[in-house]
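Before anything else, here's the structure in question.
What you see is the complex with one protein chain gone and the rest in place.
== chain A ==
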Amino acid sequence: MSSLDLDISKRIWSGKIPVQIVLGTHDPADTLFMEVPRCSYLPLLTSTLCTQWDRLETIDPGIIWYDYDGEPLKWHYPLGLLYDLWCTAYQKEKKSIKLPWKLTLHTDTYPDVLLQNPTIDTMKDMYMAMLKEADFLRHGSTKKVMNLSKQDQSQLWLALTTERYDDYWHVNHQILDDRTGPAGTEDTASHGPRHVPLRLYLPNQCPVVQDLVSFVTENGEPNQLDKAIRQLVPSMPLDVRVMAHGVQLPGSVPIRWAADCLSYPDNFLHLVVY
């Protein structure tokens, strides 16, 4: 990668959102200001909060949930994604999220819409699952992830939780390595990754779109972002905009490059369409 790519990658990794956590009680003293990484998840935030707030020490983290503006937040989405979703939603209504992003922490009446038990272990499992899925989409099998040593796996997760860029990419490089095929044999660039691990988030509570998108077009040319989207959702209007990591992406971004540089830590490309 060029130095620009490296810088981009670094910025994506270390992107932070200022957050104000408010406890469900209306005590103004029960607020906390934090800067949360975009790549982190809500359960990780919960664990940090529990250490800082002694009130939360006795509470089972599995029943804590957050909401913004009345809406419970999905804890299996990366925080950056959540924020982007809200931003785009507000932007439609010509509103903007007032920073710091004010989240309310709840400890009771766990809503049914959310997945149960947002503990760290569950989060880790979820993350690993996403990782495997991404690997499968890319290479046709999850061998790369599965062949990671235990230490590598734990290093991966640890790097994510402690925001260590180098450690993460040290392991992730092995996963993303497209040169070796599924059989572990040397592979030429001609084989290449198969499909793009991609998820589209459409507005208005549309379901998440995930479909097979290949890295090359029928012509053999590298695929581009807008083409890939068109491919996935043919009825997409032409003036659609794509956001990832809080930046609007031009349509001409090659999908390959986007998948390499703009992926979230779970190797998925979560794109918000608005």
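In the analysis below, a contact is a pair of C-beta atoms (placed from the backbone, for glycine too) under 8 Å apart; a residue touches a chain by one contact, two chains touch by 3 or more; residues count from 1.
We take it that contacts and distances are computed from a predicted model.
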Complex member absent from the view - protein name from UniProt, among "Proteasome subunit alpha type", "WD40 repeat-like protein", "NADPH:adrenodoxin oxidoreductase, mitochondrial" or "Bardet-Biedl syndrome 10 protein homolog": "WD40 repeat-like protein"
Residue, one of A:Gln116, A:Ser154 or A:Gln248, that touches the chain absent here: A:Gln248
For chain A, the residues touching the chain missing from this view: 2, 4-5, 7-8, 11-12, 15-18, 32-35, 52, 54, 99-100, 245-250, 252-254, 257, 262
